[in-house]
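A protein chain is absent from this complex, but the other protein chains hold their places.
In order of appearance the chains are A and B, and numbering begins at 1 in each one.
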């Protein structure tokens, strides 16, 4: 296991060191779980109470929080960002060598830049190009003429279909499917007739796509994921969706066809968007919100009902169906009371 | 790149040609994006305004819309259906040769009809039968005794478990899982005891199943997907569900166990259905609708609340929990006002 002294970590992060610079750190941990050779951090005031009791070898924290703490400390302005950077030191995700595994299947007409790694049982089709240092893990399928940039990683058992394009440093997690057919059919002759999906998926640089997420290829034009977008697990992105730079989409969201989403939006889990709408920049959606129309003003939006005991919920749910009737009765009553009031005045 | 003259496309589609029949068409595009060698189409009156400015080499449209347009035109009664047909000319989805890849693993007791293609790293188990012209892409698993008809395509990294049945021309997209265990357990002895799922999944002809969708095998009887059903991505279909012919199910829907759905239903995305209910033919469900009881009358159904700013939504959500109380107070008030009215008359 690799380790660093606290002094080395102070140098690396520009932190002010307080305490034993020779203390060896071989991992990171929460205030609650960290041991004597682990570094912890305090970023959220809610966890301040855990600081006193921590068994961590050292704690990364800001100057204010450091005052009441007498353990080893790395003092920085933004502990969370510094912690985020340090996680990569302790990441045990295997970094495969730049070899083409003999049990992979790379078409002779695929073009692999230097430093590409292709694992066992990966299949790369004719005309695909893969940029320098990209990693293709086991069981991955890369279709014909796919273009993958440099420094990408396609994790085990992910699938990229023909002609799709990935920029640089794109991270595709396991089970992801990029560029399968959009859901396009025209009803005629007593059946659904398939519309061939002849667009592509184009993913720009620095995009991260969570496991099990499916992004369909465009019907005619492309489905486009702009730079720096981050997408969580099991998200459905239909054909011709466009997602603006740096937008974050949490797990289980579904975006219907041709919907256009702006930059720096943040969607919580389970959100659903109708098709053919536009969401402007900096829109936040709380969990499980259903968006049926375009949103033109930045801000936070929600739908759904608060949870309740099933017994109470049943009553409310029944009442809700009568809400239009209640509103009408309320209006009538207001009229009657007004009449009564004038009579008795 | 293959191309056709406009005359050739007119002949092929039965369209009335107007303009330059020698114009070469090598692709399709939207009115907004199409270039001088691309054919576009106008099917939705909403896009009529884009017609004048289109850079398309030719446009597929109806006679009425053609009147005000002086570019090259293919005039047809139903532009959308004709466009749908033409997409297949320009589809670049690879059409693999009928070869068994040397790095696939086909059990000697599997039976492959003439013209079957099996890609690298596909695994086909004993007793499986695959019909003429079917395509098994890379990394696909076909379990023991699975029966696959003619003209099917199983896209990369999809999985079909033992004894399941696919008709002809079934299209299974990447990441799909057919015939894994239904969620059947009986609580006894302080634990969940698994009920072996001994039914199958039976999929009839001309079914299209989107990427990441999972269809569980039946507990005793089969899970059945009837002819012409189309299912989008990341849909969960539990054991013993039956889906009637030509029903369309959009992304992220979940259908609970033993629920029976009629023909020609259309479910928008994110819909959830309870178990052991029946949905009659021609039911439409809008996005994210939760269906807890059987539906016996064709028509459109919905649930959920409209989205609002999170601030307003919080107020409504709190009020909603008091709705039963509000209804009671309204009723009391009606009684009081009636008394007052009789007194003051």
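Heads up, the rule we're going with is that contacts are C-beta pairs under 8 Å (C-beta built on N, C-alpha and C of every residue); 3 or more make two chains touch, one makes a residue touch a chain.
Computed from a predicted structure; not experimentally measured.
Only one of B:33, B:129 or B:316 touches the absent chain when the whole complex is considered: B:316.
Only one of B:17, B:152, B:252 or B:265 touches the absent chain when the whole complex is considered: B:252.
Only one residue in the set A:71, A:244 or A:270 touches the chain that does not appear here, and it is A:270. The residue touching the chain not shown here, chosen from A:3, A:16 or A:341, is A:341.
For chain B, the residues touching the absent chain in the complete assembly are 103, 105, 121, 123, 125, 139, 141, 143-145, 157, 159, 161-163, 175, 177, 180-181, 183-186, 188, 190-198, 212, 214, 216, 219-221, 234, 236, 238, 252, 254, 256, 272, 274, 284-286, 288-292, 299-306, 308, 312, 315-316, 319-320, 322-323, 326, 329-330, 333, 336-337, 340, 343-344. Contacts to the hidden chain, counted on chain A, fall at residues 27-30, 33, 78, 80-81, 83-85, 87-88, 90-94, 101, 103, 119-121, 137-139, 155-157, 171, 173-175, 206, 208, 210-212, 228, 230, 232-234, 246, 248, 250-252, 268-270, 287-288, 304-311, 313-314, 317-318, 320-321, 323-324, 326-327, 330, 333-334, 337, 340-341, 344.
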